[in-house]
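For this view, one protein chain was removed and the others were kept in their places.
Coming up: chain A.
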């Protein structure tokens, strides 16, 4: 089980409380597909991903980004049992979706950058530490059931 200090929990909750899950989710996923284009391999049925503009405006990307970040919220609500929270999702990503867990790390780093852009100086180094830790734990949990 991951240990979270009271400060880390507070930093995570305070950022999460101000996040627009729809906006940040859409932006994070769009940036993943733009910055690391090979990640588009999982989204061949999403329609037009031919340019950054197309990706940002793509309604399927926006919807899926929202879905992904909404699910991330489950980790925030269950910091003391992230592995358990993502057990089924981990199996899904392995058995059905066939996603290399490296992609979870890439998305996590992008999410931190999106939050930094959103919160500016309020996204302090301590805040970044807590969130880099969280995205790492989430990535690890999503990879945990891989076989």
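Convention: a contact is a pair of C-beta atoms (placed from the backbone, for glycine too) under 8 Å apart; a residue touches a chain by one contact, two chains touch by 3 or more; residues count from 1.
Methods note: contacts and distances are computed from a predicted model.
> Looking at UniProt, which of "HBA protein", "Superoxide dismutase", "Methyltransferase small domain-containing protein" or "Leucine-rich PPR motif-containing protein, mitochondrial" names the chain we cannot see?
Going by its UniProt entry, the chain not pictured is "HBA protein".
> Of the residues A:71, A:87 or A:128, I need the one that contacts the missing chain.
A:128
> Could I get the residues of chain A that touch the absent chain, sorted low to high?
Touching the chain left out of view, chain A contributes residues 30-31, 34-35, 52, 55-56, 109, 112-114, 116-121, 123, 125-126, 128-129, 132.
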